[in-house]
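Dropping the structure in here first, questions after.
Note that one protein chain is taken out, while the other chains of the complex remain in position.
Lettered A and B in written order, each chain numbered from 1.
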Amino acid sequence: MIHILKIVTQRFALGLLTLFAISLIITFGVELLPGDLAEAILGQGATPETVKVFRTELGLDKPAHLRYLSWLYGMATGDMGVSLANKREISELIGIRLSNTIFLGGFAAAISIPLALFLGILAALYRNTLYDRVVNTFTLTSISFPEFFVAYILILFFAIKLGWFPGISNVSTNLSLGDKLYRSMLPAATLTLVVVAHMMRMTRAAIINLLASPYIEMVRLKGISPMKIILRHALPNALAPIVNVVAINLAYLVVGVVIVEVVFVYPGLGQLMVDSVSKRDIPVVQACSMIFASVYILLNLSADIISIVTNPRLLHPR
Amino acid sequence: MDSKIDHIKEQLMSGRITRREFAQRLMVLGIAGTSAGTLLTWAEKTQAAGKRGGRLRAGIAHGSTTDTLDPATYENGYMSKINYAIHNHLGEVDHTGNMAPELAESWDAQNGAKTWVFNLRRGVEFHNGKTLDSDDVIASFQHHMGETKSPAKSLLKQVKSIRKDGKYTVVFELSGGNADFPFVASDYHIAIKQAWDGGKISPNDGIGTGPYVLKDMEMGVRFFGTRNPNYFKSDRGWFNELEMLSIVDPTARSNALATGEVDVIDRVDLKTAHLLARKSGIKVEETTGTKHYTFPMRTDTSPFDDNNVRLALKHAVNRDEIVEKVLFGHGVVGNDHPIAPSQPFHAATLAQRTYDPDKARFYAKKAGGIKVKLSAADAAFPGAVDAAVLYKEHAAAAGIEIEVVREPSDGYWSNVWMKKPWGACYWGGRPTEDWMFSTAYMGGASWNDTFWKNDRFDKLLIEARAETNQAKRREMYFEMQKIVSDKGGVVVPMFANYVFGTSDKVAHGTMAGNWDLDGDKFHERWWYS
Partner (left out) sequence: MSAKFGILVVLIYSIVAIFAPFIAPYGEREILGRSFELWSDKYPLGTDNLGRDMLSRMIFGARNTIGLALSITILAFLLGSLTGMIAAALGGWVDQILSRIVDVLMSIPSLIFALLILSIFGTSVPYLIATITVIDATRVFRLARATAMNVVVMDYVEVARVRGEKLDWVIRKEILPNITAPLLAEFGLRFCFVFLFISALSFLGLGLQPPSADWGSMVRDNASLITFEDITPLLPAGAIALLTVAVNFIVDWLLHKSSGLKDVS
């Protein structure tokens, strides 16, 4: 146990280092993009004169590294700063968006992870049967359609033809939980279709991979039912790759949903970040990327810890 | 004859023409006497009149989390519609394209259109109860003058001084005569806001004199406002509540309308406009305005500094096919100058340039062969990449080689437009010929995206601006259009209509075409039938 604690502390420290590296990359990446906030906001209406005034007003006339340092200092003292574009507190700006994003991601995860595990275990159990092929074909087809296309198809059936769910997810903060779930049903379903195949196939592959191992042969010879073999003996040992893929997909549900947000007009963090990148609102981009990166690092850490806990060899390295 | 009468009756009922236009058309049809009288009485009773009530929900194609309420930063269609919901201006463009009084009751030009006197309407209240006076107007103008980021700055350079003459009169002194100054003074940026202590406006306060009071707003997501109970126009601002959602994806927008989530959408996806119109309960409508899509060439850069190259390229494009396949017929061909057919001084007698591979080949040969790159992105205008691809194929038939470069939409206006030698661009157009030409065609103008300079053109432009004799003015503008078309650096293949969709419960009068959705004032002018 102490070993795990050590790993966790170590990884947290490394996580901070990663965050620092990301903030550098993002800041100077956006800095390298042609144009800045003043030009982006004025758009076609920009002239050299007005851009110059705007830059001074925004403090963009200061060199990039100074702006970065003052941001870093703010971050260290718990101040995310204000959006350059509209001078709003970033913590306030991001707060609602983040809770929306986590709500949608959590909703989709609550459907997709159990579903994927269930389908994957069944597929491993009934491998090469008709069931296996049908599930495989269906999930593969659903992930080979681009997200927005899956979304449009769901909208066609469930919003336009049947009228069961709204075609856009106009969620605001004062909705009840039931209303929120109802309004985010289609985006959650879209995300489920997008991530379920990956996790389900990895579950199936990891289990099948173990079924040939000597210890499973042994269990099988004892005459234990195939379902029990999988659940008791194969699954625990197959957890490492499965948990890894689940972590990647969970991260995706939080970080990568910008297209679903656009199609369903769902006010989440992804949209905010894309907007801010295209307008070069660097403090907001930095704050978003810090949040995304933290989510990713935490999920990864959990995945690694689960892998370690389930594999005694990793738990007690020589 | 009966079918013709039915047709205009229908137009009146749907609000496409006014009662006066109805009467004029009856005269054209030769209907007089009692039958005309009956029809006119019918028209009076029928003509749609506004009805109060309801909540209008609109899905708008723009909007970004980085938008702000500061009028100096209004750049997209979402903020423009919010602007017109909460603010008023000195004047407004009406459905005939003329300037109608709004916060100014009247105006008067003196001294060869060098001095302009605006008389303000009395008793107009801001949303917080303060009464409008000349200090507010002056402060609102000063927000866009001097050290400012406002794009309206270059428009107001001609203003030498503004002063008040009593509580309700504002006097502008211009550096040169400008017969169109009321248009300039009503530019959408110059929203009239309250002057706070210190004589400055507070640009982000969201307070104006407009038809709706801002209640709640999340930038890039949603705007919510309620009817201004003290609105000074008694026959405008019919809805009790106004909600505008930013729906950037075109398919999401038409889905929102189809499923009844919103009642109005702008910028209908042209590819599917005919399919949307077929749905029950939905109307697809369009207005013709000054919006045009262009391919500006930098005339200060080789090979576009050679007019033979420009003429070759102007002859090498099949405009009809582009209008058919990029606009799906929702527009008309352009004639390589920016003046729309609906504008008063449009040179209709100027011969329409057509697709002529032989002529193109002839000019290309004179230029010693042409091989160029054309930069495009859908940020320039929807379908710009497709239009460029079509252009490439058309030009290939004349032996001209065009390589289409798809640029990232991100940062298109700062990295590609006016930077790359040849690209795609869009202009919402300007309500007056002078304004359009001064903005983008006068030598050295900030937005002269062809970097073109023609002495004769510049001279005519200054002269026509101050000319008050309409016939003489017309002649000058005709010549200027010909010069741009024959010598300028821009290919204007098309003028695009504004196409939008509404629920059939929404009614309106004759619409203005200066912006999308009835001059971006749909919330003020429309109502629920």
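One rule holds in what follows: a residue touches a chain if its C-beta (ideal position, glycine included) is under 8 Å from a C-beta of that chain, and two chains touch if they have at least 3 such contacts.
Note that this is a predicted model, so its numbers are computed, not measured.
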- Message: For a quick check of understanding: of B:350, B:405, B:466 or B:483, which residue touches the chain that isn't displayed?
- Response: B:405
- Note on the structure: Full-complex touch with the removed chain, picking from B:241, B:356, B:386 or B:401, is B:386
- Task: Would you mind spotting which of A:9, A:70 or A:144 touches the chain that isn't drawn?
- Result: A:144
- Note on the structure: Full-complex touch with the removed chain, picking from B:255, B:454 or B:497, is B:255
- subunit B, residues in touch with the chain not shown (by the definition above): 250-251, 254-255, 258, 269, 271-272, 275-276, 321, 324-325, 328, 377-379, 385-386, 388-390, 392-393, 404-411
- Item | For subunit A, residues in touch with the removed chain | 14, 17-18, 21-22, 25-26, 29-30, 32-34, 127-128, 133, 136-137, 140-141, 143-149, 152-153, 155-156, 160, 197-198, 201-202, 205-206, 208-209, 211-212, 240-241, 244-245, 248, 251, 255-256, 258-259, 262, 270, 273-274, 277, 289, 292-293, 296-297, 300, 307, 311, 313-314, 317
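As a convention for this text, only the chains that are shown with their structure count from here on.
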- Note on the structure: Residue set of subunit B touching subunit A in the complex reads 59, 64-68, 73, 75-76, 147-151, 153-154, 204, 218-222, 245-249, 251-252, 255-256, 258-259, 261, 410-411, 413-415, 417, 446-447
- Query: Once bound in the complex, which stretches of subunit A touch subunit B?
  - Reply: 33-35, 37-51, 53-54, 57, 83, 85-87, 93, 96, 148, 152, 155, 159-160, 163, 166-168, 170, 172, 262-265, 267, 271-272, 275-279, 281, 284
